[in-house]
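Worksheet: the structure to be examined is printed underneath.
Every protein chain of the complex appears in place save one, which is left out.
On to chain A.
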Amino acid sequence: MSVDLQTVKRVAHLARIAVSEEDAERMTGELNAILGFVEQLNEVDVSGVEPMTSVTPMEMKKRRDVVTDGSKATDIVANAPAADENFFLVPKVVE
């Protein structure tokens, strides 16, 4: 399988990365080189093989459903590019 310029632009939008026409053209070539490389996986007979979900067989760790953390609003917004009274500031979303 290979991607065309339109697909690259669509994927870039899905990934929320602005691309110029020139970027998109360059990326089309690069992505096709990578997709060409991974194509060989189709040779492998995987009938009856379970997909891997965890490299180490282990049971999911559980803990009591209690509050163990919190009251750190100042810490959480400390690195925000724009914040006001423990809220993250973003451009207006709802008109």
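Some notes on this structure:
Heads up, the rule we're going with is that contacts are C-beta pairs under 8 Å (C-beta built on N, C-alpha and C of every residue); 3 or more make two chains touch, one makes a residue touch a chain; residues count from 1.
We adopt the following convention: contacts and distances are computed from a predicted model.
Going by its UniProt record, the hidden chain of the complex is named "Glutamyl-tRNA(Gln) amidotransferase subunit A" among "Glutamyl-tRNA(Gln) amidotransferase subunit A", "Ethanolamine ammonia-lyase large subunit", "4Fe-4S ferredoxin-type domain-containing protein" or "Molybdenum transport system permease". If you put the missing chain back, the residues of chain A touching it would be 1, 3, 7-8, 11-19, 27, 30-31, 33-35, 37-42, 44, 46, 49-56, 58, 60-61, 63, 72, 75-82, 88, 90-93.
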